[in-house]
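Missing here is one protein chain; the remaining ones are kept as they sit in the complex.
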Amino acid sequence: MSKAISGFNGLAVPGPTNMPFALHRAMDVALEDHRAPDFPEFTLPLLADLKRIFRLSAGQVFVFPSSGTGGWESAIANTLSPGDRVLASVFGQFSHLWVDLCRRFGLEVDAIDVPWGEGVPLDLYEQKLRADKAHRIKAVLACHNETATGVTSDIAGVRKVLDATGHPAQLMVDGVSSIGCIEFRMDAWGVDLAVCGSQKGFMLPTGLAIVGVSEKALAARKTAKLPRCFFDFDDMIRANRDGYFPYTPATTLLRGLRASIDMLEAEGLEEIFARHHRLAGGVRRAVEAWGLALCARHPRWYSDTVSAVVVPDGFDANAVIKTAYYAYNLSLGAGLSKVAGKVFRIGHLGYLNEIMVLAALAGAEMAMLDCGIAIEAGAGVGAAVEHYSRTAKRPVSTKAA
Amino acid sequence: MSKAISGFNGLAVPGPTNMPFALHRAMDVALEDHRAPDFPEFTLPLLADLKRIFRLSAGQVFVFPSSGTGGWESAIANTLSPGDRVLASVFGQFSHLWVDLCRRFGLEVDAIDVPWGEGVPLDLYEQKLRADKAHRIKAVLACHNETATGVTSDIAGVRKVLDATGHPAQLMVDGVSSIGCIEFRMDAWGVDLAVCGSQKGFMLPTGLAIVGVSEKALAARKTAKLPRCFFDFDDMIRANRDGYFPYTPATTLLRGLRASIDMLEAEGLEEIFARHHRLAGGVRRAVEAWGLALCARHPRWYSDTVSAVVVPDGFDANAVIKTAYYAYNLSLGAGLSKVAGKVFRIGHLGYLNEIMVLAALAGAEMAMLDCGIAIEAGAGVGAAVEHYSRTAKRPVSTKAA
Amino acid sequence: MSKAISGFNGLAVPGPTNMPFALHRAMDVALEDHRAPDFPEFTLPLLADLKRIFRLSAGQVFVFPSSGTGGWESAIANTLSPGDRVLASVFGQFSHLWVDLCRRFGLEVDAIDVPWGEGVPLDLYEQKLRADKAHRIKAVLACHNETATGVTSDIAGVRKVLDATGHPAQLMVDGVSSIGCIEFRMDAWGVDLAVCGSQKGFMLPTGLAIVGVSEKALAARKTAKLPRCFFDFDDMIRANRDGYFPYTPATTLLRGLRASIDMLEAEGLEEIFARHHRLAGGVRRAVEAWGLALCARHPRWYSDTVSAVVVPDGFDANAVIKTAYYAYNLSLGAGLSKVAGKVFRIGHLGYLNEIMVLAALAGAEMAMLDCGIAIEAGAGVGAAVEHYSRTAKRPVSTKAA
Partner (left out) sequence: MSKAISGFNGLAVPGPTNMPFALHRAMDVALEDHRAPDFPEFTLPLLADLKRIFRLSAGQVFVFPSSGTGGWESAIANTLSPGDRVLASVFGQFSHLWVDLCRRFGLEVDAIDVPWGEGVPLDLYEQKLRADKAHRIKAVLACHNETATGVTSDIAGVRKVLDATGHPAQLMVDGVSSIGCIEFRMDAWGVDLAVCGSQKGFMLPTGLAIVGVSEKALAARKTAKLPRCFFDFDDMIRANRDGYFPYTPATTLLRGLRASIDMLEAEGLEEIFARHHRLAGGVRRAVEAWGLALCARHPRWYSDTVSAVVVPDGFDANAVIKTAYYAYNLSLGAGLSKVAGKVFRIGHLGYLNEIMVLAALAGAEMAMLDCGIAIEAGAGVGAAVEHYSRTAKRPVSTKAA
């Protein structure tokens, strides 16, 4: 079985996202000397501007040639010591993996199991934190947007719980599939460590871990005993101060990152959040019109960057995904771990507009029909078309002059 | 009014077509010396292989750094003399323009006016040719695919008429929006001059006129008195023989053309024709489901590369086009000349698959809804989705294991 | 014999020139609709800005998807009629070819033969013009920079001769390898038609003829009887007025042209001319240090964009060129026609700096040594190194702090 060879591939996974041509171009550069005398003229503003995307005023944003997983590792390795207690919750593959990483580094993780389809359990967090009179919990982990299930959690709520309980633990957030797509505020929410990658909201190839660090978290590195070198904040701080890096940086991706930040700010973060919400609304209306359910169990969990669609009993979601891929050049996201074969995921984040979403919905319709799932052809796309037309911002006058 | 800034632009005009990434890459080369000693190792096979795309065994294919219009000019300038009679028919903007060009070069054109929405009138051609006992008509012009109206004409039929009447006129065909997309056969149909451009079936940027010339047409240059230099076949023959060009060729596009031919042959011309027919079928079902009509007046004229959709009375097709463009990043083709404001055109040619067509249909739906045209949201897309699902080649087994 | 496969190719031919990465990127765009409603927002400033490069205030610059040869054709076809007299001079392959083109279009050309290595003979022009009391000469042709011999002619001088003789003929200039590289002034020099291509000073791929036309030349189209369509100024004027084109333009190259103009103006035309002069100076010192002669017979003819180097008697310049190409990945320009085998040409125009020129000189040294030409290794490069070091603009303080 091989793919059709004509036509663009539709990329509707929840990351990597679609890369704008402008970013292709920004990265299509000759390789360059990262010790050049004018290199800091490029890097210093870049690192400063990143803070605006994280909505971080003090503190620092680090860029490692790595991935989101590396970002997670840098967050704990620079702030915690073996045996430190960590509070976390698991409700999908990615919240699970971060907990696993913590354990491998010798942290003692209190990981609350939550049904997949829900998010961070604020009540249980509050309970645990209130119970921790001795403040043995050094860090609270929260996955802002669980990419595996299409669930967004309430990070401001976690901060409120920490404040309400007067708990000094650091708040560490996995913002891999949220930052640059949906509202995220390090300052306002008191987030101490926020982890992102280049391949989601930044619309770039995989290859950068981008980690926002508050002043409080920066201070924690002085007592943190976990070993670190590649991911060491200290080396990075020392070298970044002059616009350089402790080892060869991924300059090509940094050039892309410059253009990415410029694109994000040209559109405007608030406008980007609104766009993601509107586009996601179309997908949710389509799912409803198909008569199917989302993995996310309640509208308050609905993610504006990814929707996990549950296929009817007796059908294999992977067959839908394979059909979409091989017959229609469309990449849908697979269900992972507990929901493997039960859901297919539609990523709707990053560089995206109505017709791209509609192409994905139409592709999903064809694949479901091919697999025998009894949906009405055009029902989902039609619901989304109607939603987009009704909520479109730029009406053009319509009648013949 | 400005365009939305996120997401890829949908390109659903009937040329330029969507350029595959592979062709972007093939053209992203350093500039090179077109007199290099090994340049012929690249050009000689290229020029030979082009003949396979034209289905031309004898004769020659020329490549000028120009456009389709230049190709038309080369065809007449190398084969005709001032005052020569030409038989033609006009049923759209492009068949009109070629006639206009002929007149500017001092040819005496007998141009039959045909209702827009129909194609080459075989019966009238036969009549005119039969009447031309003295064989004063030196060339018969036929627009294979009228891009302005979405009408495909029967070129094999024109050949039959020429044969039936025993008329020796050269058969010159505008294949700009047909070659490489729908069936075209120089040898079998006795076409003497066939004109194409790089930006349609070849999926490249505009910039090459590609002209297939039969041996009979090549011979005609010896007596042809129209002036020519840039478009001179003789110079080209002499230089091409050794793999060079009479002046600096558009090497970058030639590198793209090499990759284009390879892609066309990797998919296979017959498969390409079938794909265009199937994709066009979806568009036609969508138009029907919208309750709208095509400009093409009868299925025998339906083009597999472009559909001109007539908007209901009282609506302005240009408002639909502008809405699609500004609100939804989708380029639809405008109505030209006689049908301006009355039709919008959906190009469905070149590098294309189901989800790309469906994105265009969905975009057209949103734009029509925004403009107040009473279609049912999803009806057109749904009809196409059903058509594609029903006719898909590669079923994947469907039930959960 | 095949080329070495590692390392960049050195391109030291007099066009195509080296393309900046920035222009690669500017052209690496998705194809677009040239009838889009906002297309004029791109094209109108582009066409206006081109006039600054030509130093043309009134009149118009046209851009055809073509090459320099097409530009020549457009110049005469729009301004002259069959049988018109033209004054010209021939001193190299390119001045020869334009004359040939004129003759093919039925013009009566008085072409003065000049030794190759010299340029436009002002005295003979004056003589001929003065003798033409009846003003039967309608156009005077001058090749500003003869690319075949590395000779620059005095266009301001031709204007003086026309003024001195009070002759109303149009002044048509081949500026293909001069515009954007060395001083060129349409207004100040009273040039009526100036022809350029995209692949020299504009640093782009071949594919655009760029033609500057004075108001006087524009007026001439009303009486000009040569046939034209693809190259018609009238159609272009009508369409360009609204920012469109009479047929599909080479949009990708136009995007490149936008970036090219921006680059030219960012550096500054005067600075560009000075740079070309300084770089050419290094080449000339190298040739002298090799003990070889230029084809240009006197410093007043020396071209700042190309040097044709005469190899010693008994040696084959083509062997040098082939050696440079196959053994050292360096493209040198071949001698054409009368000077074939006698000279190799070093192009030093466009996107260029000292180390690129020095690489070409070093490559030429290796190739000459391999071919047995008795030069001293390093002599030429050393002379150029010294010239560049001595004339460098940006000294950096030198001693250890």
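Labels for the chains are A, B and C, by order of writing; each one numbers its residues from 1.
One rule holds in what follows: contacts are C-beta pairs under 8 Å (C-beta built on N, C-alpha and C of every residue); 3 or more make two chains touch, one makes a residue touch a chain.
Everything numeric in this text was worked out from a predicted model, so none of it was measured.
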Considering the full assembly, with which of the depicted chains is the omitted chain in contact?
A, B, C
Touch criterion as defined above, residue of C:93, C:145, C:170 or C:329 at the omitted chain:
C:329
Selected from C:113, C:163, C:242 or C:376 as touching the chain missing from the view
C:376
Could you tell which one of C:13, C:162, C:308 or C:358 touches the chain left off the display?
C:358
Which residue numbers on chain C touch the omitted chain?
1, 4-8, 10, 18, 20-21, 28, 263, 266-267, 272, 275, 314-316, 319, 322-323, 326-330, 341, 351-356, 358-360, 362-363, 365-366, 369-372, 376-386, 388-389, 392-401
For chain A, residues touching the missing partner are 2-3, 8-9, 11, 13, 15-19, 24, 28, 30-38, 65-70, 72-73, 97, 100-101, 104-106, 197, 199, 205-207, 226-232, 246-253, 321-322, 325-326, 331, 333-334
Please identify, in ascending order, the residues of chain B that touch the omitted chain?
21, 24-26, 28-30
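Note that only the chains that are shown with their structure count from here on.
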Cα centroid separation, chain B vs chain C, in Å, comes to 35
Distance between chain centroids, defined by C-alpha means - chain A, chain C (Å)
53
Could you check chain B for residues that touch two or more other chains and list them?
8, 18, 28, 322, 326
